[in-house]
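Here the complex is missing a single protein chain, while all its other protein chains stay put.
Chains here go by letter, A and B, matching the order in which they are written, and residues are numbered from 1 within each.
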Amino acid sequence: MKGLMRNILYQTKNTCRNTSFLFWVVIYPIVLAAFFYAAFNGIMDIELEDINVGIVEDNPVGFILDDIDLVNVKIVKEDEIEKKIENEEIDAFIDSDLSLLVKKSGIKQTIVKEVVDQIKQMVKLNRPMNSYDFSIDYTISKNQTANPMIIIFYSLIAMVSAYGLFSGIESVCLIQANLSNVGIRINATPLKKFNFLIAAIIVILILNLISNCLLIIFVQYLLKLDLLYEIKYSFLFILLGNLFGVLLGVLIAVSNKLKPNTKTMIGMIFLLFLSFLSGMMSPDIKITLESKFPILARINPLTIISSNLYRVNLLENTRFVKEGIIILSIYCIVLAVISYVFLRRRTYDSI
Amino acid sequence: MTVYKYFLRISLKYKWAMIAYVTLFFVLSIINSTSRPQSPSSFKETKLDISIIDNSNSNLSRSLIDYLAAKNNIVDPPKDLEDGKELIFLEIADAVIIIPEDFEEKVINKEKAIEVYRDDRKIESYQIQHQINKFLSFVNATNDNGDFDLDTVNLALKEKAEVKILGASNGNENIKEWFLYYFNFTSYVIIAVYIVLIGMVMTDFSEANIENRRKVSSKRNIDFNKEIYLGQFSLAAIVTSIFILGSIILKGKYIGEVQFGKYVINTIIFSFAILSLTYLINNITNNRFIKNGISTVLSLGTSFISGVMIPQELLGQKVVSISKFFPTYYFVKINRTDISSLLDVKYEILMQLLFAMAFLLTGLYFSRIKKRV
Partner (left out) sequence: MIVKVNNLVKRYKELIALDHFNMEVEEGEILGLLGPNGCGKTTAINCILALLTYDKGEIQLFGKKMTPNSYDIKRKIGLVPQEVSVFDNLTVKENIDYFCGLYIHDRSLRKKYVEEAIEFVGLRDYEKFYPKKLSGGLKRRLNIACGIAHKPKLIFLDEPTVAVDAQSRNFILNGIKELNKEGSTIIYTTHYLEEVEMLCKRIIIMDNGKNIVSGTKEELKDMITTTEKIVVSFMAIDEETERKMKNIPHVIDVERNGEDFVIKFENGFNNIANLLEFIKNNNLSYVKLYSQLPTLNDVFLELTGKELRD
């Protein structure tokens, strides 16, 4: 036991003093989160002032349109209409019979269509203007969050929880005699490789968890996005994610004789692929993929983590938690067993 | 050209890692382009799947349901809100609506009358609230002492503006979108791949001992850098060609319908800018973790804020101004713009080239100061 503690202490020192490691594990997730936040920040506050709409001089709806704040009315001549639409001086042209001429179906054009639709409908309804009150919101939104993109942050947390992967690869490479000089030393000592590895795993878990916590604190308090309501289960899933990541890293490192650089690359590819499938680039992808291959959602560990984070925190739904925990645990056990088998007998044909 | 020759030879030693990496991104690229649903900005109104619990059972509620049914798909109602949330999570429903018993009364009193539970993950789900509010506003406009003229409302709401789109016929929207998304995604790929792959080869060259030998040799700094840059350029050219070819292989027959030349030239210019960035990064650090980290951060981060994952039109103003400090913004802008000739986007092209120059010169500067410790 004492040997284990000593091992843990020295490995911690070794890892923490490696500055690039600190960058990768601490700064990088926060920077990424900042980027995501920046991207999604202004997303629902589209500035709608500059939608330019063209009408001919004597269009009877002109005065209605003038009243609408969103829209900038410009008078155009008959022969200029097409030209002005082409060069985007006006986003749409409204004819006297309230039909629309546009160049493409972008957001602005859709908004103009909405406006014109409504005008036509109001005309058909034939009630005086003051009987309408559009300012009322009859709906009670039962969603807890106002930000539709919050799932991306859950995916981000899932991804960085698996970052123990890289440290796992590093640590194992350290003890592999054909890859590092320190490894040669260690293999010659009476120290059981296994103990070294356990110590390494514990250290990585702790450090990675700290990194995850930093990220969550950053998002929760600095970016002011409420992510975690249900701490118990959230933490459990993050922990399992960490364990999965480290063990996967160990397996990647232990199962072949490639250079450390290549192993890191394999790990990266794996992780990127899983994150991508779990919707980190855009929720659409996850949704579409899973409608075609629903099994994906249940076996992709990152999806399991991010989905469950979403469920327990926002939907307050803990029905699927057990399944998720079991699957993740199975992954971890399988990884550990296979790694152990690889580690057991290792003589090298060339060091 | 010794340095160039050996740069390539060392690259070959890493070929499996490179192939795996490029393949991964190629696969991601394909998945990305084919999984994109209709963008929310098309005129075809997206039909959502909604699930309604009607506790009011009044004329008004039925009328509302009819209206919503015309514009969306109605799915079986859930047992309760908890079940409803699960429906949403499983994406069986995009929104769950619960109409309370005192629905009519609340509407007349212009109070909040309906509970709506949306799928957070889909922007389109806002539509439902919009539709409900519009219906009820119209209904209230016809309020005559507690009576609603539901028939007129229904009739009125069927009115739609006719829309004519100038130029190319509608059928190409999908293809245009495909190419747009594919090439936008390529910018993400280019940044991620260049930095990592070229970084791998440069680790060998930048190792302290090897560098010392080089510094002591009679190879001029500028000649060495030229050959290294050429080597990086060769790698980069291969990667970019793969992705351009990819688009031809996947959707070759539609090339005539989109401005393919624009996409190709734009991609080449962008590649050049990112190559220079890679050159700069490799002159600043030799640590493979930092390089991998920067690769992911820059690629993902700038892609997000420059309109690769989310359309540029939807991004907030502040974000857009930040993203202008990186070439991806200009690349995406050109892709989005229909041009009659390259001169239309000369500003964006110029900006990307300026970035390329700036990165390159800064890289050279760092290379010079590394010469003496």
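Some observations on this one:
Everything that follows uses one rule, which is that a residue touches a chain if its C-beta (ideal position, glycine included) is under 8 Å from a C-beta of that chain, and two chains touch if they have at least 3 such contacts.
Predicted model only: the values in this text are computed from it and were never measured.
Taking the complete complex into account, the chain left out of view touches B. Screening B:62, B:160 or B:219 for touch with the missing chain picks out B:219. Checked against the hidden chain, the listed residues B:9, B:130 or B:164 yield one contact partner: B:9.
The chain that is not drawn here is touched, among residues B:19, B:210, B:245 or B:268, by B:210. In the full complex, subunit B makes contact with the omitted chain through residues 2-3, 5-6, 9-10, 13, 204, 209-210, 212-221, 224, 371-373.
Definition applied: only the chains that are shown with their structure count from here on.
Each chain gets one centre point, the mean of its Cα atoms, and the points for subunit A and subunit B are 13 Å apart. By the touch rule above, subunit B contacts subunit A in their complex via residues 14, 16-17, 20-21, 24, 27-28, 31-32, 35-37, 40-43, 81-82, 85-86, 88-89, 91, 106-107, 110-118, 120-123, 125, 129, 132-134, 136-138, 140-143, 152-153, 155-157, 159-167, 173, 188, 196, 200, 203, 287-290, 292-293, 296-297, 300-305, 309-311, 313-319, 322, 338. Subunit A makes touch with subunit B in their complex at residues 20-21, 23-24, 28, 31-32, 35-36, 38-43, 45-47, 82, 85-86, 98-110, 113, 116-118, 120-127, 131-134, 136-143, 145, 147-151, 166, 261-262, 264-266, 268-269, 272-273, 276-277, 281-285, 287-291, 307, 310-311, 314-317, 319.
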